[in-house]
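Mind looking over this structure? Questions follow.
Note that one protein chain of the assembly has been removed; the remaining protein chains are unaltered in position.
The first chain written gets the first letter, and so on, giving A and B; residue counts start at 1 in each chain.
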Amino acid sequence: MIWEVFRQEKPGDYHTHCGNVHAPDREMAKQFAVIQHGRRKPTESLWVVPQEEVGEVDADEVAFGGTTDKSYRWAMAYTSSTEHAKEVIASQQEQEQAEADRQRGDD
Amino acid sequence: MAATEIELTPDQRLALETELRTLADDEFVLAERYTEWQVHAPTLESDLALANIAQDELGHARLWYDLLEELGYDETDLLWERDPDTFRHATLSELPFPEGEWADAIVRSYLFDVAEGLRLESLEESAYPAIADRVGKIQREEGYHTEHAENWLERLATDDEGGDHLQAAVDRLFPHALALFVPTEPVPFGAETVSGDGAGSQYTDTDALPDAATVEETIVAEGYRTDSLATLGERWLDRVVPTLESHGLRTPVPADGEITDELVPDACGRNGRHTDDWDTLYADFTHTYRELGREDATMIMDRPE
Partner (left out) sequence: MDVETVKERAGPREFSPADDMPEKYRKAATRMIQFHANSEIMGAYLEKPFIRQAPSIDRKLAFSAKVQDEIGHGQLLYRAAESLGIKTREEMLDELANGEGKFLNCFHYPMESWAEVPMIAFFVDGAAMRRQATLKSSSWEPYAHAMDKVCFEEGFHVKHGEDIMARMATGSRKEQQMLQDAFDEWWPRIIQFFGPTDDKSTHHDFSAEVGLKQKTNDELRNAFLDAYVPKAKSYGLEIPEYPRIEEVGDGEYHVEEDDLDWDEFFTVSKNEYEPGKGQIDSRKAAQEAVDWVRDTIEGDANLPGSQAAPAAD
């Protein structure tokens, strides 16, 4: 069976998908993943998940974030002031980045 | 193309306004009700999902109201200072949710979303280009809504108690859902929207307006909507009745499938008659606007394209 593998590079990071392995069970999936996906890249932790347990929904099936204007959800829509606490500015910058990534995906 | 570039006869404009008000009011008022589930839904995840559906519907209402704005109205005319008797949503949208009746939200959403899907299909080729242009965006979001309702319907129906709740909701809501296919009584033109030469001024007076059936004929004859409400109603019954029955739910539709006027409530919304709950809802959602003595509605977003 196939196991999807998620790697965390260092403590505190997110586990992100990095590949998969064939293995007969969870124990062997972990052993194989250690070598196949953790032997060179910095690795703090790996997760293995049976591929058949992964549910998927993709952009053909659903319009992520909607198709009508939802700019009211974004900090950028509010322009009554330009002075903000630093964490508010940081949040807006992250949102601008996410929105830019979304727009790129639409092209 | 801007709608204002199209020259409309008073009858055309009346037909168009009637269709737009119907679409917009249904979505707005239903969204208003859906938001009641925010913070009250059965689980945190289902709370998020229904909140999103409410926002989608509000966004759709915004698109339709915006087309009315192109005909000379503004948001205050269409919502905040509007006479509540001139709202034309079907009563399905306005009924309050009995406390804890999640099945009501699901059945209502199912009945409404299937109807909306069919209505949108018959607007895809609308002779009024601005309508046709907006349909696609709405349809993409409606797909999620219908599947969401169907998924819940299926899950609740497999449980005895869930089935009882669903049946009670069908019994309560089905007549009000039939109202979705009742021709809409037109609303007089706002005096501020009638041009200097007086075109359309005859329709600023309720008594001078043609009846709902006549306006419905114009809507179809002009191709603003390509199917009649009667046709849409049949398609809707063909879809929802077998689905509900497959979940063990009974509907009030007789065996011969004939829908008679007796099945539709007297106050069905489309005819300008509403339930008492509508007055309460209207008073509540306009409360702040009146309390603050506002004269305009704050926009955050740009006008829709």
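The criterion applied here is as follows: contacts are C-beta pairs under 8 Å (C-beta built on N, C-alpha and C of every residue); 3 or more make two chains touch, one makes a residue touch a chain.
Given the structure is predicted, the values throughout are model-derived calculations rather than measurements.
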Touching residue (missing chain; options A:43, A:67 or A:92): A:92
Hidden partner chain, touching residue among B:156, B:215, B:232 or B:268: B:156
Absent-chain contact - pick from B:41, B:194 or B:259: B:41
Residues of chain B in contact with the chain not shown: 28, 32, 35-36, 38-45, 47-48, 51-52, 54-55, 58-59, 61-62, 65, 75, 79-80, 99-100, 102, 155-156, 159, 161-162, 165, 284-285, 287-289, 291-294, 297-301
On chain A, residues whose C-beta touches the chain left out of the figure: 11-14, 26, 45, 47, 53, 55, 70, 72-75, 77-78, 80-81, 83-92, 94-95, 98
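One rule holds for everything that comes next: only the chains that are shown with their structure count from here on.
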Residues of chain A defined as touching chain B within the complex: 62-63, 66-72, 77-78
Chain A contact footprint on chain B (complex, rising order): 52, 55-56, 59-60, 62-63, 136-138, 140-141, 143-144, 300-302, 304
